[in-house]
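Complex shown without one protein chain; remaining protein chains in place.
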Amino acid sequence: MSRASNFPPPFSTAEFVAEPTDPADERIEVGILVVGAGPAGLACAIRLGQLIEENPDVAERLGEVPVAVLEKGKQPGSHLLSGAVVDPRGLRRLLGSRYRMEDLPTFGLVPAESVYVLTRHTALPIPPPPPMRNHGNWIFSLSQLGRFLAERAEEGGALILPETSAQKLLALHGRVVGVRTGDKGRNRDGGELGNFEAGSDLVAKVTVLAEGTQGHLTGVALDRFGLRGDDPQVWELGVKEVWKVARPLDRIIHTLGWPLRTGKRYREFGGSFIYPMGEDMVTIGLVVGLDYRDASLSVHDLLQELKTHPKIRRILAGGERVAWGAKTIPSGGFHALPSPLHAPGLLLCGDAAGMVNIPRLKGVHYAIESGRLAAEAAFRAFQRGETPASAVASYDAAVRDSFIWSDLYEVRNMRQVFGHGFFVGGALASAMTVSKGRVEVGKLPAEPDADQPLLVTDRDVSYPAPDGKLTFDKLSSVFASGNKTRDDQPNHIRIERRVPKEVAQMWAHMCPAQVYEIGAEDADGTVRVELAPSNCVQCGAITAKGGRLTPPEGGSGPEYTVT
Amino acid sequence: MRFLVFAEQHEGEFVKNSLGVLSKAASLGDADAVVVGADAGLAPELGKHGAKVVHVAAGDDTLAPPLPQPRVDVIAGLAPDYDAVLFGQSVLAADVAAGLAARLDAGLNWDLVDVELQDGELVGKRPALQDSVLVEVGWKSTPALALFRSGAFDPKESGGEPEVRDVDVQLEDFSTKVKMVEQAHAEESSGPSIEDADVIVAGGRGLGSPDNFTLAEDLAKALGGAVGATRAVVDAGWYPYSAQIGQTGKTVSPKLYVALGISGAIQHKVGMQSSGTIVAINKDPNAPIFEFSDLGVVGDLHEIAPKLTELVRARKGS
Partner (left out) sequence: MRIAVCVKHVPEGSSHIDPATKRLDRSGEGALNHFDANAVEEGLRLKGDSDTEVVAVSLGPQQALDSLRKALAMGADRAVLVSDDGAAGSDLVATSRLLAAALEHEQPDIVLFGQQASDADGAVLWAAVAERLRRPVVSQAMELSVDGGTVRVKRQTEFGYDTLEAPLPAVVAVSDAINEPRYPSLKGIMGAKKKPQDVLSLTDLGVDPGEAGEAGSRTTVLALGDPPARGDARKIEDDGNAAQAIVDYLAEKRLV
């Protein structure tokens, strides 16, 4: 049986760590550099703005540009995608004195909730188990929240630089001194187009990596500085849509079971979420652990299949799809957290550092809290009596004292006990009884997703043919993500191009954006993998399953607005 | 309703769009025409298309070249006698119509595909948002200025002999400052560029191999059009990026779009969906392109395209 990990991509960490090369007067210097304008990065920038206002004498030492936030998407929010039902703790600590939850772009408190175990035709309700209770949580579009937080960060004095990718870590004498931004205006052969603009060295005393899931420089840093945790990180892939609907949905819904298969050999763990977004919109998504084994599994197509379930069809009846997107979620939990969470001159936050509570399916409030704590640590680096080293190291202690640590520690074994049954917590036993054993559990060792041996079934036969009304093909979905990536640029996906057929099949089905296609077959049974990189929505699944995603030209990728 | 139609001519030949607009105006009310930079000899053709009066501002050095600002002066002098001044879209006509709008503080609606009288008021219709909506527009002034999309109306012959009047031309000083150093002539070129082409033949992966692009090229040549390509074949290196049509390539709206072996994914569709007539040849009966083509042909393009090319050549030769 083939394993994707036997065909590693052409990628080396050394390629992405360099010393600054721009002449000193060309280098751009900022006080604190944040990579990623997501909830973690923006929380960091907002907290820094508050600290700067409260401590003008320290602030002076941050220089002309005290805080800069790099964002590879077209604007903050363009690459943000989540459910999202958000625990307000993080937002309250960050903004509580100036904003109430009602002032934020939220769709309100969770009104009620249900959990169902699905079969092809039935939906069996089970009581929402304790980790799943969402009373007191708020419904958001993460993309919209990102735009709101970006405005607050700018008000606080942060400079946000969209359409700017962070390509390399800049390091001197074992210390991170900043990042090098990506080039713009190269053609697909790597040559320079008429409007070629080389990247720049951006140097700072402290660099905060808040790149989100599969963060590029975070991955580089984990290797370069030996920060990997006890367990290897693993991921889930979520594909979701936003719909305008005819009738309001009065509760949040989670489902388990169909269309995922319960047989142990398939290792298909996950579930769906359906959340109301106000009176006239609903978001529906399917999340599946990337340690699945069937090369024919396509999360996008399973989502399309899910929508044909009678209960779900009814929710969407009379509506129309207005958005689509995909993103991975780190699910390794406590044991996969980097250790430590810092390196000289560097701090790691949010999803990039794996701060996600899978049994609760929550990560946004940890991202926000970690960004806030990173701001405090980074700011200390500029205070008298502190060295940058001691300031940066204080971050780990702060995280350990926070609810991030205690929460993740509390659920640290749930993954082992429940596999990826992330919706079902302590009441799994009762759920099993009620569902007559349709929900499978077992103790699973922690292995990288790409190590899973592959098998091939004819599962794809049951994927619905897209009808353009309820079900959709991948290409039109990529269009619905707002993706307008410039075609004539270098390929940003590192992947072994000649692999056994089932590995290529796995990639082709895995990718929600139809980036990979099976090309010509060779005499020895291997096939060539063909790529359409401009389809890529940068979900990160490929990195989990044997390839490596790097950032394309700044501004590329989806333009999410309501995801 | 009294209409004045700008009858655009180049080197003695009227632009088809102008004749179409004139025919439409004549069907709605009294239509007169104005010709600039040519002599009265052209008037009968305008009469044939429905003009009652043809105003002629004959050619001399300042009026002969197709420059907009002197035309604004000519038409501004005539416009107060009319309820509406109509133009067929062209680079020249757009500049004239807009200059006239500023001169007269008169409303200009453009990209119209139709116009009608509702309760004695002129109402225009134009598509918007990449042809996904149809908007009805009106005017709050007289004269109403209207610029019509290419091909909105077919020229119809209906009228007879027109009355010819010479225009007493008063030119503003700034109107004559632009000098034509070298003028374009409608001549045989190596084929129109993709954006200007009236006909485009585009090839997709269904062509099978880069060599088969000759099928598209031959057909394009026979039809007098340009060659386009989908993102997939450009990605594969079969054809240059300059020919790519679609969301991340060029947007075109020729009168005729022939799609060979193109599936019709939305990324391609948005680049050509407002083409006048779309003919698609694809062997897959479920290809999405058949949902928005005017004539869909399920068959083998390798057999159909060469035959089609021959038939078109024969027809044009005759």
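By letter and in written order, the chains are A and B; residue numbering begins at 1 in each of them.
Going forward, contacts are C-beta pairs under 8 Å (C-beta built on N, C-alpha and C of every residue); 3 or more make two chains touch, one makes a residue touch a chain.
All figures in this text were calculated on a predicted structure; none of them were measured in a lab.
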| item | value |
| --- | --- |
| Touching residue (missing chain; options A:S200, A:T255 or A:Q452) | A:S200 |
| Which residue of A:R89, A:R152, A:K168 or A:K184 touches the chain not shown here | A:K184 |
| Positions on chain A contacted by the hidden chain, ascending | 26, 28, 65, 74-75, 159, 161, 164, 181, 184-185, 193-195, 197, 200, 202, 482, 559, 561 |
| For chain B, residues in touch with the removed chain | 10, 66-69, 72, 90-92, 94-103, 105-111, 113, 123, 127-129, 131-141, 147, 154, 172, 174-175, 177-187, 189, 193, 196, 199, 223, 255-256, 277, 279, 281, 285, 290, 292-300, 303-304, 307-308, 310-312, 315-316 |
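Just so it is clear, only the chains that are shown with their structure count from here on.
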| item | value |
| --- | --- |
| Separation of chain A from chain B, taking each centre as the mean of its C-alpha atoms, in whole Å | 48 |
| Residue numbers on chain B that touch chain A, as the complex places them | 231-232, 234-235, 241, 244, 247-249, 265-267, 270 |
| Contact set on chain A toward chain B in their complex | 475-476, 478-479, 484-488, 532, 534 |
